[in-house]
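And then chain A:
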Amino acid sequence: MIRLSSPRPLFAASAVGLTLMLGALSSAQAQEEPRELLNSSYDIARELFAAVNPQFIAWWEQQHDESVTVKQSHGGSSTQARSIMQGLRADVVTFNQVTDVNVLADAGLVAEDWQDQYPNNASPYYSTTAFLVRKGNPKGIESWDDLTRDGVSLVFPNPKTSGNGRYTYLAAWGYADQAFDGDEDDIESFMQRFLGNVEVFDTGGRGATTTFVERGIGDVLITFESEVNNIRDEYGSDDYEVVVPPVSILAEFPVAVVQEYAERNANEDLAKGYLDYLYTEEAQRLLAGFNYRVNDEGVAAEFSDRFPQTELLRVEDIFGSWPDAMETHFSSGGELDQLQRR
Partner candidate 1 sequence: MSIRIARIDKTYGAKGPGQTRALEPIDLDIHDGELIGLLGPSGSGKTTLLRIVAGLEQADSGSIHFGERDVTRVHVRDRRIGFVFQHYALFRHMSVYDNVAFGLNALPRRERPSTEEIRSRVMQLLEMVRLQAFAKRFPAQLSGGQQQRVALARALALKPDVLLLDEPFGALDAKVRQELRRWLRHLHEELHFTSLFVTHDQEEALELSDRVVVMSNGRIEQIATPDTLYRQPANRFVFEFLGDINRLEGDVEREVLTCGNARIAVPGIASGRHELLLRPHEISLATQASDRAHLPVTVSAIVPVGAEVRLELEADWLGEPWLATIGHEAFERLDITRGKRLFALPSQLHRFDAAQPTTLIPATAS
Partner candidate 2 sequence: MVRIGDAPGVRRLLIGTALALSALFLLLPLVAIFAQALMSGLDVYWQNLRDEYTLAAIGLTLLVALLTVPINLIFGVFLAWLVTRFDFPGRRLLQTLIDIPFAVSPVVAGLVYLLLYGRNGWLGGWLDAHDIQIMFAWPGIVLVTIFVTCPFIARELIPLMQAQGSREEEAAVTLGASGWTIFRRVTLPKIRHALLYGVILTNARAVGEFGAVSVVAGAIRGETNTLPLQVEQLYQDYNTVGAFTSASLLALLALLTLAAKAALEWRAARRETAT
């Protein structure tokens, strides 16, 4: 038996009424103590920040005698930037793409000079692009060249949607640029073969990993060195091997305070503190533990056996600047689209 409450003529709720009601309820919820920091991050950083956050909370409590909570939002780096622009109220961003922070700066949400506000271009850690191959490296993958051979199938995230994928693309291009001495035709045919070997394009780094590991698709997974090592740790070195190519790209992991929201959330100090914390030795050690390369010399030395010497190309050196690279390669009808056309 269904019983309905009596229909009140007043029910004919107006747009504003409904919206206000819902909105008021949600903002009432957001006002609750203790203070809550929202970190918007790229999608393969879940475990990393799940480890960082408790440490930070303890550190903050020790320094300021205030207990806080940290919430995480993860997604493709670009998706996250879009969400923030559309109103996702993140206090800080910890991305894997300089461009995605730039977009926020252009929108006035992040300070113009954000790269100068923290050391190393506001990148507390960095990584590069590496390969994960199946046990015994049956296809003999050593370098980018090997990835363009017939019969080698690749898995990496879609460069259109994933910063991770973009690095992979730029790394391959950077390698080809070096190998063919800037000969456009050779580079393009190299890239065409490279992209032609892709078996699956997932939207994000995690999807690609799942495809490779759980679904058993592809011969090579191309992703961040840190991720590659994590997978090997997670699934055991029995099944997979890591190959770090002699030449690859420098992947920076920029961080920034989302000024606009941090202020509005009255979290400015907390947000700054969070980013500061990432540069502390304690945090750097934690980051290195997650196979990210760090700048803290002491910690870097400690973990040096984990990170093979490799030549890291800078995006700015090859492509001029991030905006240039984005425009030329990833815009609609850009180089990537051209290469994939057939």
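As a selection rule, all candidates are chains of the complex that A comes from, given by their letters.
Following the convention adopted for this analysis, a contact is a pair of C-beta atoms (placed from the backbone, for glycine too) under 8 Å apart; a residue touches a chain by one contact, two chains touch by 3 or more; residues count from 1.
A quick note: this is a predicted structure, and the numbers were derived from the prediction, not measured.
Which member of 1 or 2 touches chain A in this complex comes down to candidate 2.
Listed in rising order, the residues of chain A touching candidate 2 in the complex are 1-2, 4, 6-7, 11, 19-20, 22-27, 30, 38, 43, 46-47, 71-75, 83, 85-89, 204, 206-207, 209-210, 213-214, 231, 234, 264.
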